[in-house]
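Got a structure for you, questions after.
One chain of protein is taken out of this complex; the other chains stay put.
== chain A ==
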């Protein structure tokens, strides 16, 4: 914004003085907006009466209307400082991807050019162009109305439908006139077929864009398309605003505002898990497109892990080419280490890995198998055993990761079983519906914590060995045990006499599991801030 002040010294820009004052006011209100947010946050603290956890981020779920309101506020801001109508301001903002500062800078610099580029004013005809028009062109749109009326009085042939009986015609500021019916079909096609909010003039090479009231007028009673158009505008606004993100769940129109996670560098210390507020299931990461909750692992590490898992088929191929079947009992044997003297674990058959022949035939001259002495063969075997070790390491983490993912998926089933149990409990005991909710809650907790556990394996895979990793794995183990215990309790058959005991046990265990989950997440989150976590790979391709 400092550049704007430079302009005020310049005599030529005196006419913008009013705008400047308006901007100062706006600047003031921006900071007070932050104050408001702080106040809201303080209120939260009072209401919930607990501080925000280290593994949680500040964010605000927004309804469609709330986002619209933010958009309108930006439009009004530009409208006020530029002294233009809000529809013109909206189009200028859309053209500049809703970057108010850059728009202001460019507009102050050359209002005429940006008005043409944004599609507000037509490209001037060579004879008409004059330097005098270079300021406040956006107000010149009235002159186009004259052209429109002048054309209407003459016999009119619509250049799109070739209809010469059309009496209702419309045109944008460029003066290109078409019949209303063509405008309507064209606009519907742009919005519906192309999902496009920029409705350009239909004339060839004309870059003038329809303002919102024009689009609405043309669509008149087509409420569906009008709504779709408005949604496209809001989606464009959200897409351009790095503080905002649409909820990725299908047909959800809510968004989340999370300025703390808007920069790439922020994502090296936080995992911004947010929820749009429409449904507890609508949980997603503000920093990346992995759906659901991938805490405690950073976006970039989670992405790396998922990529590795996708390349897993390579691993399967490796296994194929590095395992052989015992020629006696056909059980699968994997090569281990560099020695070719293999012994089948199952039938104790001894053989040579290279030629698969019985080891006895190699006798004391075991090196007689010629490929063994081959130098390149030795090197290949070394490389193979290294790769084997790294594969085993990967599989250790992958199997546990996949297991928790699988179990979390199965919890849908567990959910239904539990619901049945809860119904049973109501029938066989005098517990009320509210009192049996502890079961449902426990299932939710298990699912939630399995998701955490799942991602802890991705994290541990990339953590450098040492004390920190050991402590991380302690927390992981404690949580895992607690979750397995609770899962087991939930699977137990229900007997009416044991229900009070079971209820107590499940409730206690639920509290404990949640606590372990919190400890793990809290410690990991703090570790990021304290730069405690060291990776065994380069983690900076954010």
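To be clear about the criterion, a residue touches a chain if its C-beta (ideal position, glycine included) is under 8 Å from a C-beta of that chain, and two chains touch if they have at least 3 such contacts; residues count from 1.
Operating definition for what follows: contacts and distances are computed from a predicted model.
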The chain that is not shown, which UniProt protein name from "Ubiquitin-conjugating enzyme E2 1", "Distal membrane-arm assembly complex protein 2", "tRNA pseudouridine(55) synthase" or "Tubulin delta chain" does it carry?
"Ubiquitin-conjugating enzyme E2 1"
Could you tell me which of A:189, A:260, A:331 or A:399 touches the chain that is not displayed?
A:189
From A:72, A:160 or A:290, residue that would touch the chain that is not displayed:
A:160
Go through chain A and note every residue touching the omitted chain.
159-163, 181-182, 185-186, 189-190, 193-194, 202-206
